[in-house]
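Every protein chain except one is present and positioned as in the full complex.
Order as written gives the chain letters A, B and C; numbering starts at 1 within each chain.
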Amino acid sequence: MNEAIMLITCPDKKGINASVTGFIYQNNGNIIHAEQHTDEQTNAFFMRIEWTLGNFAVQRDKIKEKFEPIAKKFNMKWGIYFSDEIPRVAIFVSKHLHCLYDLLLRHQGGQFSCKIPVIISNHPDARAVAKEFGIKFVEMSAGKGGKAGRERKQLDILKKEKIDLVVFARYMQIVGRDFVNEYSNRIINIHHSFLPAFIGKEPYVQAYRKGVKIIGATSHYVTEKLDKGPIIEQDTVRISHRDSLVDLVRSGEDLEKVVLSRAVRWHLERKILCHSNKTVVFN
Amino acid sequence: MNEAIMLITCPDKKGINASVTGFIYQNNGNIIHAEQHTDEQTNAFFMRIEWTLGNFAVQRDKIKEKFEPIAKKFNMKWGIYFSDEIPRVAIFVSKHLHCLYDLLLRHQGGQFSCKIPVIISNHPDARAVAKEFGIKFVEMSAGKGGKAGRERKQLDILKKEKIDLVVFARYMQIVGRDFVNEYSNRIINIHHSFLPAFIGKEPYVQAYRKGVKIIGATSHYVTEKLDKGPIIEQDTVRISHRDSLVDLVRSGEDLEKVVLSRAVRWHLERKILCHSNKTVVFN
Amino acid sequence: MNEAIMLITCPDKKGINASVTGFIYQNNGNIIHAEQHTDEQTNAFFMRIEWTLGNFAVQRDKIKEKFEPIAKKFNMKWGIYFSDEIPRVAIFVSKHLHCLYDLLLRHQGGQFSCKIPVIISNHPDARAVAKEFGIKFVEMSAGKGGKAGRERKQLDILKKEKIDLVVFARYMQIVGRDFVNEYSNRIINIHHSFLPAFIGKEPYVQAYRKGVKIIGATSHYVTEKLDKGPIIEQDTVRISHRDSLVDLVRSGEDLEKVVLSRAVRWHLERKILCHSNKTVVFN
Partner (left out) sequence: MNEAIMLITCPDKKGINASVTGFIYQNNGNIIHAEQHTDEQTNAFFMRIEWTLGNFAVQRDKIKEKFEPIAKKFNMKWGIYFSDEIPRVAIFVSKHLHCLYDLLLRHQGGQFSCKIPVIISNHPDARAVAKEFGIKFVEMSAGKGGKAGRERKQLDILKKEKIDLVVFARYMQIVGRDFVNEYSNRIINIHHSFLPAFIGKEPYVQAYRKGVKIIGATSHYVTEKLDKGPIIEQDTVRISHRDSLVDLVRSGEDLEKVVLSRAVRWHLERKILCHSNKTVVFN
């Protein structure tokens, strides 16, 4: 059955919920999920509402027009998505392939409702994996033609492949403003630490030197500032003095896979809203 | 500001959400929280909705009457609560006082919106603590007058003190059907294991003998069947062969306190709905 | 550098540690790890000691003979292993392939010091994976020739392949006494629940029906009694009423992979001792 999902952010006010649910109900939609949240500090209202389109009285391409008066009244930032529009995902990766492999196996197992037409890398290491899963592989080594030129080419590929979401599955390159702006809140990165601790290079080495008793992993949207975008998900695992740096990396990589895959799934299921560098995740 | 909270359970159907939110909106209520859930297996719909009563057009004692047509239409099991009606809680305890102490300190610190007029015990051990916090203490030793008679007396006390919620803070007695029925889904117990593992006596000893690598604690509503009522909250902590039984107990007691206090707080904040021996917790 | 690992279990007594470490030191071995544990309830002593063989004065094949007097004196159950003797592992699997895939990728990534010459299954599903990783695949469907006959054939294969460790990576068959005895404390199973909760069939369905707030996974050695052997490792993850059965399975499978892989690694690194249906894990 086909469904519509609406994501709404606006200043909190009386009547938002009743107006939105009334609109769906009066047009004969059946609400199957509805979640809302009000941020008390910023007075911002967030809503995710999902309904079946079976007998919905408004044609799919007219919903925007019909809903617009309500959106205007409450000064909404909003989007609508349909469950039969399958998002297209590009994965960027460097030399560590565990997250890439994990994402592809989950995709194969039906955990992600998306298509993955292309894998882009600054190294050749992932070529065999891409081939194994029948996905186009583009190698663009860091040296050639300058960063700006390379990123323009990457954006061309993303445009050509109609990419909706970019996943940095341990892609060890800092991307520029133009790239980030083009995919604002649509690039998910995995950072192998419990942010904001251990920003930047070699977080496992940093953690090992610091002698922390717990390590973590963080998935977040990419912004211009390194490792500072809105956090989507984090998880942690206990370590001890008995764990060598190799042990930290192994334990951490298990976290990375789980934490990245949750973020990707929630994004694909339209469960994430961003606001003032934070996320609301209706999971 | 005074608020109303409505808890609703009914078969899922088109229009519930719009009807409920419409009722509040049209009467000039401002919804501050709204959460819903549909159980796909039983097709049951659950809702918790909270709104400010400031300018609400329906008088507090007329809400039931005015809402009844909607409730009937959707075949709702529902309740309404007001934030200025402070629930009254009785704590039952035996010889282990850590959970009792923890609840009283949290209450003192403002974590629970309730009154605690009475502590009941089958042992004298908690008398000093009760006195310290200025709470009436009733000792009813297990031997005297038979279980049925004792429980009748306990119910009399609860009635006299207008008790809304009973908390078994490590009360090591099995209570009878009449008692349970009188306070259906209003008795919270803490069991010192990860249920359904290690039901009954001495769960830490059972866990130690079994050699589990993680122990847990479970808070649940009390039903006639021992340790089988709807689970409200659970938590776990890692142990190892290095932990003696004493270590297990100490780690476990830290869990018990946290797990019981969460359940009590959620109940007091009207965040829990029960259905088919399971709970929906809108936390 | 080549190393020796000794695992010792015996009744606790004065002088064990000094005798063992003295034996190694006097023969010019360099101890790189030494861990011991005393179980206070059973008065059992456990030790794992690892030393470099570089300048060790006793020839490898004479160590048993030379150490025997100490072992006798303290009534030891003991074993010695050498880091250059790479264990041979057989994986048994049915239709769920996530654990199999995970083990093979970890093996490929260098996490396990072992060889994996054969995968055995009662279904054809894993054939392609086995082929991909270049491992022999033997399908023995449950129906053919009776259980006893099938298990005899399986033991023949294990013998022929000189298998040291059998891993049940979601192998949904109960194995008989002869099989278990042949590989006592050398068969590792993953059970998809927090044992001893939800023994037997469909633990995720059981957990879903029970309404637990946390699910788990357990790796253990296989004994004759279903899901009752010594527990090696467990882990848990939080769920809520929002999680469907599909969500439980997905979260649980992530646990299974991690929990099974830890048990396999610790066994291969000779870090596990068994005693009275419990394990001591020197991790």
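We adopt the following convention: a contact is a pair of C-beta atoms (placed from the backbone, for glycine too) under 8 Å apart; a residue touches a chain by one contact, two chains touch by 3 or more.
Predicted model only: the values in this text are computed from it and were never measured.
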Which of B:L105, B:A148, B:I174 or B:V205 touches the missing chain? It is B:L105
In the full complex, chain B touches the hidden chain through residues 98, 101, 105, 109, 111, 132, 242, 250, 254, 258, 283
Against the hidden chain, chain A presents residues 37, 39-41, 194-198, 210-214, 216, 230-236, 240-242, 244-245, 277-281
It is residues of chain C that touch the chain not shown, namely 14-15, 17-19, 21-22, 24-26, 28-36, 38, 238
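The definition used in the following text is that only the chains that are shown with their structure count from here on.
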Where chain C touches two or more other chains simultaneously, the residues are 242
